[in-house]
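Excerpt of the complex: some chains, original placement.
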Amino acid sequence: MPPSLREELEDLYAAYVECLDNGELERWPEFFTAVCVYKIIPRDNYDRGLPLALMLCESKGMLEDRVAALRRTSVYAPRSLRHLVSSIRVQRQDATPSAPDGAESIQVQANYAVFQTRLDEPTQVFNVGRYVDRLVREETGLKFNEKLCVLDSVLVPGSLIYPL
Amino acid sequence: MPPSLREELEDLYAAYVECLDNGELERWPEFFTAVCVYKIIPRDNYDRGLPLALMLCESKGMLEDRVAALRRTSVYAPRSLRHLVSSIRVQRQDATPSAPDGAESIQVQANYAVFQTRLDEPTQVFNVGRYVDRLVREETGLKFNEKLCVLDSVLVPGSLIYPL
């Protein structure tokens, strides 16, 4: 019996947060399509349609650059993140007639809470918000064509280093 | 293939928290039956069978009144909430012989954590606890006939304004 779409989404989001929580950033761009939007944006800006974002990448190549910058040039205190994701829900499923293979696109939202642990410190709430995502099906499975991380607060303990 | 009951419940709870997290309080009473119980109650009182609650509504009309009061008469600092819900579990399913349509009632529990963000402040844990719910199936889908929000702590940062 093939998995339901909900089961497939649960698996995808679980794999996504595992990649980030394990710090395997080099694998992170693989969750996206070649042309894509990845954006971290405050809730206020998102709700008012203002474009200003804390992080913006518009292709898988930019995601890879971001990871390279993190690995090679950034200086920051060691920390680990832990994502809890719940209330994954399909908002809309559209056939994409323009796509050569009639690929469908799936609009998905989910709530997340990210906890941060810095060396020799207790764990604290880092950031909560929601994912507003568009997924398309490629040969290797569902990929993020657009992923917006809409933050409830832009004030985070420390600074925003890693993708969410 | 019709969704399993678990999938249906995941969808319902996701829609419920989305309504609250988006601040769309006018839609909130729609999740309930016309006659219903909505109660926010401390864990200690619940466990000992004591009736004292922090919020109590006994019909959809009272829920609507509550929302109207929130919108028109209450004064409070702006804030946003974010719900994470997990461990949704069916405790019992009962046929209801008295119901004209033999409607069944479903007893469900779930754990929740609610995070609060106030203007220009970092996000903090607002409240955690569990939902103790009874659902019935109406023509338009599953509705809450009883929803108890059992709080692990009555001490919350700020005050309890919005429903949980």
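Should a chain be cited, it is by its letter among A and B, assigned in written order, with residues numbered from 1 in that chain.
The rule we apply is simple: a residue touches a chain if its C-beta (ideal position, glycine included) is under 8 Å from a C-beta of that chain, and two chains touch if they have at least 3 such contacts.
A quick note: this is a predicted structure, and the numbers were derived from the prediction, not measured.
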Inset, instruction - Going from the 2 copies shown, figure out how many the entire complex holds in this file. - result: 3
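Simple rule for what comes next: only the chains that are shown with their structure count from here on.
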Inset, instruction - Quick one: report the Å distance separating subunit A from subunit B, using the average Cα coordinate of each chain. - result: 28
Inset, instruction - State the interface residues of subunit A toward subunit B in the complex, per the touch definition above. - result: 4, 6, 43, 84, 86-89, 109, 111-113, 125, 127-130, 152-153, 155-157
Legend entry - subunit B - residues contacting subunit A, complex: 1, 3, 7, 10-11, 13-15, 17-18, 21, 80, 82-86, 113, 115, 117, 120-125
